[in-house]
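Only a part of the assembly is drawn; its chains keep their places, and the rest are absent.
The first chain written gets the first letter, and so on, giving A and B; residue counts start at 1 in each chain.
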Amino acid sequence: MTLQHDIKEKRNNRGILLISCPDRPGIVSKVSTTLFNHDCNIIDSNQHSTDPEAGHFFLRIEFECSDLEHKKSSIEKSFQLLSEIFDMKYSFNYGNESQSLAIFVSKENHCLLELLLEWQRGDLLGDIKLVIGNHEDLKEYVENVNIPFYYLPITRETKEEVEKKQLELLKEYEIDTIVLARYMQILSPSFIEHYPCQIINIHHSFLPAFVGANPYKRAYERGVKLIGATAHYVTDDLDEGPIIEQDIERVKHHHELSDLKKIGSQVERKVLLKAVKWHNSHRIIPFGNKTIVFD
Amino acid sequence: MTLQHDIKEKRNNRGILLISCPDRPGIVSKVSTTLFNHDCNIIDSNQHSTDPEAGHFFLRIEFECSDLEHKKSSIEKSFQLLSEIFDMKYSFNYGNESQSLAIFVSKENHCLLELLLEWQRGDLLGDIKLVIGNHEDLKEYVENVNIPFYYLPITRETKEEVEKKQLELLKEYEIDTIVLARYMQILSPSFIEHYPCQIINIHHSFLPAFVGANPYKRAYERGVKLIGATAHYVTDDLDEGPIIEQDIERVKHHHELSDLKKIGSQVERKVLLKAVKWHNSHRIIPFGNKTIVFD
């Protein structure tokens, strides 16, 4: 993809710094002065504190620095020191390093196709390195665009073994982030802990919720006027992890149950795409069970 | 309100017919032929069937008929006959008769103020005849625009008696429709049965739902990105009646709990207004636990 290449070229001297720490006076001052001392010019910064007293502090800084490649290590060393003083979690992300993505799929294609579409346009802000499916249905879509597809079927008996194989593949391809594009398997806690806040899931939901089986049918029977979708980071608590993005589509009385599912798939692919792009451009800081999104 | 008056003038020869019955072939043919035979010209019609076989049929027809005032009774007589053949529920609504509304309130003012705003503009498509509050807080807003306000406080002991008083007032003012504008009392089944699908309620909700106490707090703690509101007809099953309209507003990480409540109030007043206007212009046919909205 030459577009991807162009973006990288342009962003060679760009860095993004994410910080999360207990709030106290002087953090912005120290952080910005440290960057200034390394000739970094701040392009865009966003900061948020949950509560001025005893709260938590979040910062995203996008900066530019000529010859960043060679200054990286000294900048990072300075922040190592700072982080100890302020009890900071921080990460540096460089414009010339794009996120390496794995996509997990089952049989439904809409989320996968949306991600492939944007990836083909060079707009995903990340590289899809491989797709893993527990069904073979979507193989052709993936191989058509020259991305490797791994078919790893799962049964109750083989689940542990398959997850091990999945982890090996993720390691081999140096994956940063896993996107569950309607992957209909529950990942085990031991799998998830390898990728904390690096696994993105998508599911639909309704206003109000229809808890239990057949939510589409029951939503249809009550004549809901909206279908929503929620993208979130995966935690042990199924579908209860930190929310990244949500949106809705309108429904009308003439829509049949099958139409609702199609409308649901439209809003799922839209919301998942937004979440993946924000994640890839380091606009999200997870904190407890919520996210700070500097969009 | 002179605007109300103008609209009535203009609509003197307009009628709206709503029909709901088991589906079978020939209904549209018979209905439209009957209207034609009475010199009614169909302006706008919408029809929907849930299922061609053994389903249910819904029809809304807006028609024009010169000298409608005098032809009314013979038109209605014809439909009396038709309704027996097709096992129809039907209603005729005339452009020169606007809905008489009662608003029930407690302490929160946003929904009341929105309804008063549109009513003052002549855009509510209905007349607010009285406001009943179980608190006195909103009295001034109502009396300022010369609508009677009745303060009827409620305790567990007096509830039955107060509902009786409310029903008397509703009868006295010849009320068609009750709007619960953040009225924080649960109406008894015996009250509700006097106004089937004529009581409209509004409540906020989230994606996914946070069932139980303090939904705003828990939604805040999970960092939801949307706040929704649902307007519905009141049935015995609290907040579970047929949905009329839903919508959402976006929320950001910098919004505090108090901001969420304010955003919630914005979406509540917007959704309630839409529901009341659709109801007043006879665009809704309730059916079982859902609504057909011909908007």
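Following the convention adopted for this analysis, contacts are C-beta pairs under 8 Å (C-beta built on N, C-alpha and C of every residue); 3 or more make two chains touch, one makes a residue touch a chain.
Being a predicted model, the structure only gives us computed values, none of them experimental.
The complex is built from one repeated protein sequence; 2 chains are visible, and the structure file as a whole lists 4 copies.
One rule holds in what follows: only the chains that are shown with their structure count from here on.
For the pair chain A and chain B, the distance between C-alpha centroids works out to 42 Å. Interface residues of chain A facing chain B in the complex, by the touch rule stated above, are 48, 205-209, 211, 221-226, 228, 230, 239-240, 242-248, 252-254, 288-293.
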